[in-house]
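The structure appears below as structure tokens.
One protein chain is absent from this view; the other protein chains keep their places.
As written, the chain order gives the labels A, B and C, with residue 1 at the start of each chain.
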Amino acid sequence: MSWSRHEIAARVAWDIPDGAYVNLGIGMPTLVADHVPEGKQFILHTENGMLGMGRAATGDEVDPDLINAGKIHVTETPGAAYFDHAESFGMIRGRHLSYCVIGAYQVSQDGDLANWRTTSPTVIPGVGGAMDLAVGARHVFVAMDLFTRSGECKLVESCSYPLTATRCVERVYTDHGVFEPSADGFRVVELAGGVGIEALRECSGLDLVDAVAA
Amino acid sequence: MSWSRHEIAARVAWDIPDGAYVNLGIGMPTLVADHVPEGKQFILHTENGMLGMGRAATGDEVDPDLINAGKIHVTETPGAAYFDHAESFGMIRGRHLSYCVIGAYQVSQDGDLANWRTTSPTVIPGVGGAMDLAVGARHVFVAMDLFTRSGECKLVESCSYPLTATRCVERVYTDHGVFEPSADGFRVVELAGGVGIEALRECSGLDLVDAVAA
Amino acid sequence: MAVDKVVPSAAAAVADIGAGATVMISGFGPPGQPDLLIEALYESGVTDLTVINNNAGAGGEAISELFAAKRVRKVVCSFPKAIGSTVFDDLYLAGEIELELVPQGTLAERIRAAGAGVAGFYTPTGYGTELAEGKEVRVLDGRPCVFERPLIADFALVRAHRADTHGNLVYRKTGRNFGPLMAAAAEVTIAEVGGIAEVGAIDPETVVTPGIYVDRVVLGADAGAEDER
Partner (left out) sequence: MAVDKVVPSAAAAVADIGAGATVMISGFGPPGQPDLLIEALYESGVTDLTVINNNAGAGGEAISELFAAKRVRKVVCSFPKAIGSTVFDDLYLAGEIELELVPQGTLAERIRAAGAGVAGFYTPTGYGTELAEGKEVRVLDGRPCVFERPLIADFALVRAHRADTHGNLVYRKTGRNFGPLMAAAAEVTIAEVGGIAEVGAIDPETVVTPGIYVDRVVLGADAGAEDER
């Protein structure tokens, strides 16, 4: 059976070490914060100028001056720090952030990432901090469904959507398993229960390398 | 009679407007702070990370963590701010500092400045913040004696000492008068009492332009 | 004379922003957005502006009004899409506004470069993407990088938490964002603040924007009795 969004998030959290400085994108990546394994602490970065971000604010916790990059009201944890945008993106671009977890439209087997715009001419383009995170974080993890709603595989030989950054993705966590871009094509690191590598090869049209630990 | 060091400093202070952000070099330029005309306030910058520097500290005022760029213990004035070296020199290079007043070995009639090293092979070179201040401050004023101890004029056609920056000096305040580099040679803006322009032309070998206000 | 940068009204503070001016506006979402100054800019009737902001009309009515009234010729931003507003979208799709889209970190760094006198820099961000098309690329330490230039403005409108009369500023939480960068990058910087203190009331160790970068200080509409002088 394929993994749920929460199971994907938990799988990502499992791979991030204790004490890591982590930036979580909007959507499925945000769920990673809810699945930090016991005994681990992640320090969350939000690119609008904060380290030590806490969970979403509720009720009286809402402070009009405290939002995350998704413009959601959040809380502050002990040891937090505020800084300006130059410092925040210097931190990203300067490779200080240990992990970022982001969504994607497509990931190519070279590790190219497409996650900032589709090619629709009626959609206003907006890039935000996606390109900075993709080139800057030491480890770029993608969390996404393996297939689009119309059934197309989001792991591709080469991206047809506009690129966010080249050769940046280290791992892709999906509902069907965990994949790693490599020179020989995608390596299949782990499969959700009941998912067969042969079936995936067929749907995706990709030469998948079986790297599932015995 | 030629001007004293204090008279030169007072003359510089006269030309700096109220509310200016000013960096004062070591030596004669430092004296400018002692001659701020009544009704004016200068906000002093020291490149080791402070705005709102006060006078030299004495007795109990000495704080081991509070020195100026000359490594002298100083005081803090109301409205002071501390910042790091990148901010301090960004402030300088970004043309936020309205005035800097510095000493010089030589100033050329094009406004080139030589003030960081002589050509002696046994002297250790050290540049500090001289080059940054010379290119960055909106108005670069030089305060110096017009002649070296051995009688050579420090205003020159072109500098023989290593340059600090090209075409940066706006005015030169000396014991014999005030000079401005210009395309036509040095303009003599003001002369100390008893100093004749003809005599200066003779000593200096320069084509001085008489621009003394009638 | 004692330095005092406090201006009596937002209207007076923005009065010399003329047609064709380039104006930076701080803020990321509502935090850090100078609402009163943006409103005063709108009321002034000024046209043909170039606006540098992280967004393009998101996070506040005042800034959306400015766009809706077609006072903005061009916007430089990282994320023009606004939740709950189609003002920019409609103008853009109708070809009535120019958009320069810049990755958020490059936007911040270009503004920082303007303030810090850095004439240009190389960044890995954007390499190989359509946002770097036509830009110079150079391989440095084995990594292809894109050449970027400073973003300078005639005016910066920034929002801070408190000021003193010298224009020293402190911010509050994620309201800091672009404020300190923009304050340094414009010829004239106008700060809207939640409170104004006498000089000396802000701990010199905690000042974020030193007064050297600030030309005018205006009390925000929300400040009310918060003027501490």
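Following the convention adopted for this analysis, a residue touches a chain if its C-beta (ideal position, glycine included) is under 8 Å from a C-beta of that chain, and two chains touch if they have at least 3 such contacts.
The model shown is predicted, which means the values in this text are computed figures rather than measured ones.
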Omitted chain - touching chains that are shown: A, B, C
Candidates B:67, B:153, B:197 or B:211 - the one touching the absent chain: B:67
From C:35, C:109, C:164 or C:215, residue that would touch the chain that is not displayed: C:109
Omitted-chain contact residue, chosen from B:3, B:42 or B:89: B:89
Chain A, residues in touch with the chain not shown (by the definition above): 18-19, 21, 39-41, 43, 45, 50-52, 76, 78-83, 86-87, 89-97, 136
Sites on chain C contacted by the missing partner chain, in the whole complex: 109, 113, 116-124, 138, 140-141, 143, 145, 149, 170-173, 205-206
Touching residues (missing chain, whole complex) on chain B: 46-50, 63-69, 71, 76, 82-86, 88-90, 92-93, 112, 122, 124-132, 135-136, 162-166
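Keep in mind that, in the parts below, only the chains that are shown with their structure count from here on.
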Centroid comparison with chain C (C-alpha atoms), farthest chain: B
Chain pair bearing the highest count of C-beta contacts: A-C
Where chain B and chain C are represented by their mean Cα positions, the distance between them in whole Å: 34
Residue list for chain C, restricted to those that touch at least two other chains: 112
